[in-house]
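The complex is shown incomplete by one protein chain, all other protein chains being positioned as in the whole.
Showing subunit A:
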Amino acid sequence: MGDVLVRVPISEQDPKVRATNFEEVCLGYTEEEAVEEAGRCLNCKKPMCVGGCPVSINIPAFIEQVKERNFERAYEIISESSALPAVCGRVCPQESQCEGKCIRGIKGEAVAIGKLERFVADWARENGIKPKNTSTPNGHKVAVIGSGPSGLTAAGDLAKLGYDVTVFEALHEMGGVLVYGIPEFRLPKDKVVKAEVENVKALGVKFEKNVIIGRSITIDELMENEGFEAVFIGSGAGLPMFMHIPGEQANGVFSANEYLTRNNLMKAFKEGYDTPIARGKKVVVVGGGNVAMDAARTALRLGAEVHVVYRRSEAELPARAEEVHHAKEEGVIFDLLQNPVEILVNEEGSVRGCKIIKMELGEPDASGRRRPVEIPGSEYEIECDTVIMSLGTSPNPLISSTTVGLDTNKKGCLIATEQGATTKDAVFAGGDAVTGAATVILAMGAGKTAAAAIDEYFRNK
């Protein structure tokens, strides 16, 4: 037994090796390691970690079962609260949620709750354990729009309450941002995402792909013609934002969404797939969030020298610390306190470089972070052939513009109560469609809350 203040280290692929492949970075705990790490949990009477979890997993209870080597029971406990534990164990920002609240973290390192969750979920999958649905059908039909984290969570919870749930997905694969956005090396698609979707199917949820709500069929038609009595909209974030600087239309300028979709969903990096990708020799990624890290690390794996250009300092990087750490280990270069002002274009209309200005931090702005201010005369040019814009997204107008009575706010996000009720009767919403781009787990939390609200709606009907 090691030092109880220090967590059991997790094995990862060597940074030099993984920078050249799309295999998963983190290899996960072995049974022995998981049991040892679980032993560090103090099993607090008033567990702070649970309060930090947007889906309120009974963390001490499942860790207790890991300690006892009852991995199946541990999985059952997690499954009561989460439909996607293998996903959450990989992509949740645990350091600011469950682990951020862990008492162990005061004196030493917090218990590796995320890694333990991942271990339990992976163990269950490898041993063919599926979540169970013991409810009796209640005869009510609910439509869920979008098969991303919020949709899958809402669908799973509603199915467990006995509802007849159909999930509609616009793309050709289930999982939303989990398949098009998050790269294979952080979240394996076949092994993890497909398996989690199968688990939701095992609860009785039906799935229909290639259906665009608002185009293939409207929400009103779903309710009037197909017998759905309530709808949950988890359609995710929308159009990518650009900087509106000169040269932005040049060839070689991508939104992070396009770059990642070509790679993750369309598997452009893989031999045998038709979708092309501009690999780039020298790539500038603009932005500092998780999506920027994903784009940068993808470009690196496709063989490029990669610079992340971010206008604030390292302390303000919105990406998870672990992602930044991994990116640095792999060789991504961070150009901090800098911002592009122009994209330089060659005669063929392709990117040949980027004009960048240096920044300093001024007074805090509305977000509470110190506002970056340009340093006059500090512009310099960097040579590159690809620029990836990772500045966030603005809401997709498709559903709101085709549904009468569904109101949006000034930013174009759907208006919904804390419980997920929209301005239209029997229509609920959650995740990025309501909040704008956020994290997987927050979307799951919204899906969970909305599922409870939908159940409440039927009870009061």
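Brief remarks on what is shown
Here is the rule we use: a residue touches a chain if its C-beta (ideal position, glycine included) is under 8 Å from a C-beta of that chain, and two chains touch if they have at least 3 such contacts; residues count from 1.
Please note the rule applied: contacts and distances are computed from a predicted model.
For the chain of the complex excluded from view, the name given in UniProt is "Sulfide/dihydroorotate dehydrogenase-like FAD/NAD-binding protein" [choices: "Succinate--CoA ligase [ADP-forming] subunit alpha", "Sulfide/dihydroorotate dehydrogenase-like FAD/NAD-binding protein", "L-arabinose transporter permease protein" or "Glycolate oxidase"]. Considering the whole complex, the residue from A:Ile277, A:Val291 or A:Ala327 that touches the absent chain is A:Ile277.
Among A:Glu32, A:Glu348, A:Glu363 or A:Glu418, only A:Glu348 touches the chain that is left out of the view.
The residue touching the chain not shown here, chosen from A:Pro240, A:Pro340 or A:Gly420, is A:Pro240. Of the candidate positions A:Asn21, A:Ser96, A:Asn210 or A:Ser378, contact with the hidden chain is made by A:Asn210.
Checked against the full complex, the candidates A:Gln65, A:Gln97 or A:Ser255 give a single residue touching the omitted chain, namely A:Ser255.
As for the chain not pictured, it touches subunit A at residues 170-172, 180, 209-212, 215-217, 236, 238-240, 242, 244, 249-252, 254-255, 257-258, 261-262, 265-267, 272-278, 348-349, 393, 396-398.
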